[in-house]
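Dropping a structure here in structure tokens format, bear with me for questions.
All protein chains but one are shown in place.
Which chain is which? They are A and B, in the order written, and residues in each are numbered from 1.
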Amino acid sequence: MPDDTSALQLVLSGDPTLFAIVRLSLFMSLSAVLFATLIGVPFGALLALTRFPGRETAIVVANALMGLPPVVVGLAIYLLLSRSGPLGFLGLLFTVQAMIIAQAVLVTPIIAALARQTIEDLWAEYRDEMAAMNIGPLQRVVTLIWDARFSLVTSLLAGFGRAAAEVGAIIIVGGNIDGFTRTMTTAIALETSKGDLPLAIGLGMILIAIVIVINALAWVARRVGERYAG
Amino acid sequence: MRTPALDLPVRLLEVRVRTGAVAILDGITMMLEAGAPTVLVGPNGAGKTTLLRVAMGLIRPTSGLITWGGREICPPTRRAIMFQRPAMLRRSAAGNIRYALAAAGVPRAKRDARIAQLIADVGLKGLEHRPARRLSGGEQQRLALARALARDPDLLFLDEPTASLDPAATNAIEDIVRNVTARGVKVVMSTHDLGQANRLAGEIVLLHRGRLIESGPAAEFFASPRTEQTRKFIAGELLV
Partner (left out) sequence: MLNRRLLIASVTLGAALFAAPVAQAQDKSIIVASTTSTRDSGLFEYLLPKFKAKTGITVKVVAQGTGKALDTGRRCDADVLFVHAKAAEEKFVKEGYGGPRHPVMYNDFVVVGPKSDPAGIKGMKDVGKALVTLMNKKADFISRGDNSGTNKAELRLWKASGVNIDKQKGPWYKAIGQGMGATLNAAAASNGYTLTDRATWIHFKNKQNLVIEVEGDKRLFNQYGVFLVNPKRCPHVKVDLGQAFINYLISPEGQTVIKGYKVDGQELFYPDANDPNA
């Protein structure tokens, strides 16, 4: 990014570097939420619908992991993905994929814990009808996830919020490489360290605006979906 | 007429259901046979809903024995139940029925025609595409009935099917009960409406505090009650 510019000027002039950073941030956070959803929602459903020894413990742990410290996650993934670590052969350190993995790890417990609550509530409502219709366990899970999809949007948004705001983990595993792994949050951290606080705040405003827009879109989608699908 | 129902007769032998120290059903012995509807009556808390659920196979008795067509284990493939407060799936009215058809194993190609028929049977024409949860209480009740009928049951349990309906809708439901009975479906229902019990029942069963007080043909039940409790109940004097 050129020096001596305000964030507003960058937006107004359509600064290509800024837009590349925004695009990367969105791609990373949305991918992380996607993977976290594919893992977290079925896991949440499992916790909601099955009874096994240690289930209560698993729920408490899942709830607690919502507060995983990003730096610790970043460090653990860094050690895993480092060339001298167990997964070093993948060559993923300092790539966008590494950042997606780190964020997915941070977001999965959030989505799993919130999905469990949502699905458990719906299950309480559907339980008798499903028993009466002789619905098998797998179909039961699919139905509950599908029917809870609009409520689950809220858990996905919580996960997205966490991912979009996160900097501690991705700066470690991504390396904040200009043009490759620099995102909104790591750029903000960088500008802060350069002492360009107005630009850092400006970028922060843009990030907040983007998060608000995404939330608004999801809200509208949920409203429209509920109107047509009940 | 259809092939004889495999689930019938349903026999209950000394069935008890307890939660903690409270006996909800306290030694029920009875038999549900093919033919005219069996109507359960009794004050609130008598155990009607629990008895329906036990007969449906949703609740296992704490003690005692229940058999369907002589079998102790019999998955509810040809039985259906409509709950007093049915839960609506978060889909359209048609989607709710489609789900029940799929669950009952109706082939995909036949579902649309069945949906149209069932929607017409319960008088919900024009509301097919409404989200089920936006329907009125009475409409939801009828949709739940359509969903139960979608299973093409031999044995249909209805828990106070007309409790929240206006007279016209009540008549429609009663017609449906007569129609399915004529097709050979055994209906077992509970109601607080003694007139309705009289109109529909082959056999009436009076429950009170989890016990079976009296059962018999409707005409006898109303004309010559055999127990003091039945007499009081008909007079509206039997208390919980």
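Keep this in mind: contacts are C-beta pairs under 8 Å (C-beta built on N, C-alpha and C of every residue); 3 or more make two chains touch, one makes a residue touch a chain.
Predicted model only: the values in this text are computed from it and were never measured.
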Wait, the hidden chain, what does it touch out of the ones we have here? A
Which of A:55, A:194 or A:227 sits in contact with the chain that's absent? A:194
Listed residues A:9, A:82, A:117 or A:154, member touching the removed chain: A:82
Please pick, from A:74, A:159 or A:175, the residue that touches the omitted chain in the full complex. A:175
Listed in rising order, the chain A residues that touch the chain left out are 3, 31, 34-35, 38, 82-85, 88, 90-97, 100, 142, 146, 175-178, 180-181, 190, 192-197
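FYI, only the chains that are shown with their structure count from here on.
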Geometric centre distance via CA averages, chain B-chain A, whole Å: 47
Within their complex, state which residues of chain B touch chain A. 56, 58, 75-77, 80-81, 83, 86-92, 95, 99-100, 103-104, 130-134, 148, 151
Where on chain A is chain B touching in the complex? 125-126, 128-129, 131-135, 139, 143, 147-148, 150, 226-230
